[in-house]
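A short write-up of the structure that comes next.
One chain of protein is taken out of this complex; the other chains stay put.
As written, the chains take the letters A, B and C, and residue 1 is the first residue of each chain.
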Amino acid sequence: MISFNNDYSTIAAKEIIERLTQLNDQVFGLGYGTDDICEQARQKIKDKLGNQSVDIHFLVGGTQANAVMIAGMLRPYESIIACDTGHINVHEAGAIETHGHRIETVNNINGKIDLKACQKLLDEHFEEHETVIRAIYISNSTEIGTIYSLNELKELRRFCDENKLYLYMDGARLGAALTSDENDIAWTDLCNYCDCFYIGATKNGGMIGEAMVIVNDDLKPYYRNLMKQNGALLAKGFILGIIYDTLFTNDLFENLARHGNKMAKLLKDGLVKKGYKLLINSPTNQQFVIMPNELIKQLEKEFVFATWSKGEKESCIRLVAAYQTTEEDVQSFLSCV
Amino acid sequence: MISFNNDYSTIAAKEIIERLTQLNDQVFGLGYGTDDICEQARQKIKDKLGNQSVDIHFLVGGTQANAVMIAGMLRPYESIIACDTGHINVHEAGAIETHGHRIETVNNINGKIDLKACQKLLDEHFEEHETVIRAIYISNSTEIGTIYSLNELKELRRFCDENKLYLYMDGARLGAALTSDENDIAWTDLCNYCDCFYIGATKNGGMIGEAMVIVNDDLKPYYRNLMKQNGALLAKGFILGIIYDTLFTNDLFENLARHGNKMAKLLKDGLVKKGYKLLINSPTNQQFVIMPNELIKQLEKEFVFATWSKGEKESCIRLVAAYQTTEEDVQSFLSCV
Amino acid sequence: MISFNNDYSTIAAKEIIERLTQLNDQVFGLGYGTDDICEQARQKIKDKLGNQSVDIHFLVGGTQANAVMIAGMLRPYESIIACDTGHINVHEAGAIETHGHRIETVNNINGKIDLKACQKLLDEHFEEHETVIRAIYISNSTEIGTIYSLNELKELRRFCDENKLYLYMDGARLGAALTSDENDIAWTDLCNYCDCFYIGATKNGGMIGEAMVIVNDDLKPYYRNLMKQNGALLAKGFILGIIYDTLFTNDLFENLARHGNKMAKLLKDGLVKKGYKLLINSPTNQQFVIMPNELIKQLEKEFVFATWSKGEKESCIRLVAAYQTTEEDVQSFLSCV
Partner (left out) sequence: MISFNNDYSTIAAKEIIERLTQLNDQVFGLGYGTDDICEQARQKIKDKLGNQSVDIHFLVGGTQANAVMIAGMLRPYESIIACDTGHINVHEAGAIETHGHRIETVNNINGKIDLKACQKLLDEHFEEHETVIRAIYISNSTEIGTIYSLNELKELRRFCDENKLYLYMDGARLGAALTSDENDIAWTDLCNYCDCFYIGATKNGGMIGEAMVIVNDDLKPYYRNLMKQNGALLAKGFILGIIYDTLFTNDLFENLARHGNKMAKLLKDGLVKKGYKLLINSPTNQQFVIMPNELIKQLEKEFVFATWSKGEKESCIRLVAAYQTTEEDVQSFLSCV
């Protein structure tokens, strides 16, 4: 069956598997991410970001990356703002809370943070009976495929500076965001406006892996200790080094993401042309389409995808394209609706 | 340089890389370890264990496996006994404590738990000013390469039953233990005497992965929730499925471990013959040898290995063999001492 | 200045201070709440509740009582539902989260839990990416002075039974609730419908103290360990015993609460008569009144009270009566508006 279920349903981009095969007779003297290939991968990422002073750490998965970073960012009595649809707020099984931290929520606007609502929250948190808000969590692209503009990112930075908050970007789908047709954020902007963020490989052709980039000096010390304490320091760290080194060679990371976006756009344009409504205008690899329940039932016989929200007659389905999605996959789907 | 540094310094056994290559064009419809190949791998492990009713979950690394299992095993006020040299007690950066649990320690006897000392601890923990001891942690093979005998395991079980304790075995090097010449514990014994244990792949030719086996029904519910909450539920779970399916096909798991033990024995016998003393008589792939500091300095120029404990004139070094270690590697080392 | 600021602004009902004075030459052989007077107080409470099998523990304050009970009730991956205005959700500085648990919120209806919204939440929490909801938190009286009816309590019980949830009642102001003119819940109902609840002394004339009543057998074991671990096991536990023994002698507990309610009703009736609007029709000792900001400013010169929510022209103030409030206090206030 053709799958539009998610962007993590294949092992890895072939370049990565080839590299693993090629290096499989090598003995890596040092474990835990201290080896040469990890260092080389970090250097390539730093060059891409145009920033040589960031710290970069390779973690295994997104929930782990979020939990470890936020645990390191906050004192026990501090909280982080996320919008109601934020991944940490709805799909991480209490991973932030298990580290003792409260997520303060604001309603989302198109999957994004509403700064007016943040200001209201801050106004209400003024004494010791409430948590001390210390950070804002955003994801780019968001849970519903939308992306932040450079202006929005600047505005977030200004707000965070004014209120002494850290700005943390969940980049599980950062590739999709940065290679979107509508994106105006450059790699080199990221370090200017975020205190920390991660560059997700799992959902962009990497086998495993999320590269945490720490920009703010206050957040750098002892991050490896935090990782180890949380079971996030991979013994064979060089595997993550190989994955990222490959992804950041010859623009593979962008090329994989761009392809996913392109296939999603094909799908979106085709569906809109056929008269289907979208939940939201997503410029990335996730599309949310409203369809009659009858049709959804039929499509499920030939395609794998998720139902995002159920209605009595119509429902919203999520269609995700990725690096391995082909034009044929898309055409097959379009021909069935 | 030839490395005896550890048993996690290469990517993976070639069979695993071949399998990943072969399956790389496949689309796995389901994530998070719910796919068919994970199920197939679980079945092979169940067959090996001679137990169809255990739950099996694939985690990424050892510290993660320990922390998640122990967090699931204990109520907030409960603690676990480990011996002073236990991995959770000295090398996991507070991973157990970060989940709120105290490790109560007893002195080790040859790297193993001393039940008399455990009884003393239990006697001292009788009121609400102390933690409630609920489990015993052992590792097999231990941190210093020794292994538990079947009788010792039975005795531990009896003690745990008498005192209502769970028995948890850290199996990061379970392969080395079970394939040791001196071992008398069968795969099928494990489920009879442990409440839970894991079968480590990271240190036995797997790329990543630890397979947690939960025997006791009380520990089974909601384990996947615990994993997710702790960032231990891999999105591309099928990768772990592929690794374990490969390891448990044609006895690959045992063959890899047996080879490591064999190479370690060659090394040990050679060194003993040459008059070097051992810290402990280890029957597995880790050897601990006392050598003059001068010699160690020279050896470090040609070999990678760890110094276990430093003395003024002599020190103890750790030499680890693994599936990729060759007789030539061993002979090279022996010829230099 | 006359204070309507809160119900915890005096040391204690005079009967309690007299008792402390009287017993001050006594030596209590046993600490930590294991003495005779604690036992005697427990017995009086059990008799009042018409239930001899509950466990009763004396804690110091409300946030502590909530945090310890909820920590004992939930497994690491489990969460508790509260309404948005719930004390644990807004005024405990992350005390529940610091124990690792997420609060799942529903909008309140008159300060109370909306079961339809709870059902929706439960429907959305069905897999390991979300927390497992295991309990409902209510307070009686609520944060805005409203109370649960017996029918509502029965309905909550039925819902909890159907969904395998614990029902926990925060009784910081249980006295005010049970002695309200509009109340139809008897002391003897509490154990029939709640799994656990506490009887608050701090806000009803006690010097310190909250008596946790554990009805459900599953929640009883090792509660003293939880208390100790959380610094909630008072060394001089007999002081709490004396306070509760006094409060539960000659109906002092109810008499104190009834007086507070009576004074609040006088205030409410007087204000309504003068044309002021109420935020909500509260039948207990807390009243929420809408007043012009100008008037509020003037009143603040002679009375102490809290502003609940600020508007541009009008705001809502909270007026709290308690056991020490006199008719003269009330008349003074009424004469100024």
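Just so it is clear, a contact is a pair of C-beta atoms (placed from the backbone, for glycine too) under 8 Å apart; a residue touches a chain by one contact, two chains touch by 3 or more.
All of these numbers come straight from a predicted model, not from anything done at the bench.
Trainee: Would you mind spotting which of C:T85, C:T98, C:T246 or C:N285 touches the chain that isn't drawn?
Mentor: The single option touching the absent chain is C:T98.
Trainee: Please identify which residue in C:N89, C:T131, C:S180 or C:N230 touches the non-displayed chain.
Mentor: C:N230
Trainee: With respect to the chain omitted from the figure, which of B:E39, B:E97, B:D114 or B:D189 is a touching residue?
Mentor: From the options B:E39, B:E97, B:D114 or B:D189, the contact with the absent chain belongs to B:E97.
Trainee: List the chain C residues touching the unshown chain?
Mentor: Residues in contact with the chain left out: 1-3, 5-6, 8-12, 14, 17, 20-21, 23-31, 60-68, 92-95, 98, 202-203, 207-208, 225, 228-236, 238-239, 242, 304, 324.
Trainee: If the missing chain were put back, which residues of chain B would it touch?
Mentor: 76-77, 79, 90-94, 97-102, 128-131
Trainee: By the contact definition given up top, give the residues of chain A that touch the hidden chain.
Mentor: Residues in contact with the chain left out: 32, 71-72, 75-77, 99-100, 128-129, 131-132, 222, 224-229, 233.
Rule of thumb we're sticking to: only the chains that are shown with their structure count from here on.
Trainee: Taking the mean of the C-alpha atoms as each chain's centre, how many Å separate chain B from chain C?
Mentor: 50
Trainee: Averaged over CA atoms, how far is the centre of chain A from the centre of chain B? Could you give it in whole Å?
Mentor: Centre-to-centre distance between chain A and chain B: 33 Å.
Trainee: Which chain A residues reach two or more other chains?
Mentor: 92-94, 98
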